[in-house]
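Every protein chain but one is kept in place in this view of the complex.
This part shows subunit A:
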Amino acid sequence: MSSWPRYRDDAAANEPAVTLDAFLDQPEAVAVRIEPDADVRVLVPHLSRLKLIEIAFPAYRDGRGYSAARILREAGYTGELRAEGDVLLDQIAFMRRCGFDSFAPAVPLDAKAAEAAMARWPHAYQRAADAQPPIWALRHG
């Protein structure tokens, strides 16, 4: 399944994302789909073989996926991290900061509006999973 927008240069994984239970049973699987109630820390021993982790957002109000994404990046995951489902224009900048680098919104986003949303915030107050230095780091060098 393809996704857009995508902020990676490598080729998208072609393998289908399987459920967490299936992934843990299949040593050859390289793509997994995570539901909001799953504990993503069970993936930590397997990160090196993963090419794609797709985190489901069945409803935009359920923000557990933001923590899941950061935990995966903090654990050193460098593969594709995709937000899938009820992903809205006004959330993708926060999602990027939490480490998502591809998006599969159930309702496609307008390209121009998405670009504007990504460029909206000149700075960030806190450190997250992206490379952006927090404002306190800008202040104190």
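Simple rule for what comes next: contacts are C-beta pairs under 8 Å (C-beta built on N, C-alpha and C of every residue); 3 or more make two chains touch, one makes a residue touch a chain; residues count from 1.
By definition in this document, contacts and distances are computed from a predicted model.
The UniProt record for the undisplayed chain lists the protein name "Nitrite/sulfite reductase", from the options "Nitrite/sulfite reductase", "PepSY-associated TM helix domain-containing protein", "ABC-2 type transport system permease protein" or "Sugar ABC transporter ATP-binding protein".
Check A:Ala22, A:Val42, A:Ala106 or A:Leu138 against the missing chain and you find that the one touching it is A:Leu138. The set of subunit A residues touching the chain not shown comprises 36, 60-64, 66-68, 70, 74, 88, 90-91, 93-95, 97-98, 116, 120-128, 134-136, 138-140.
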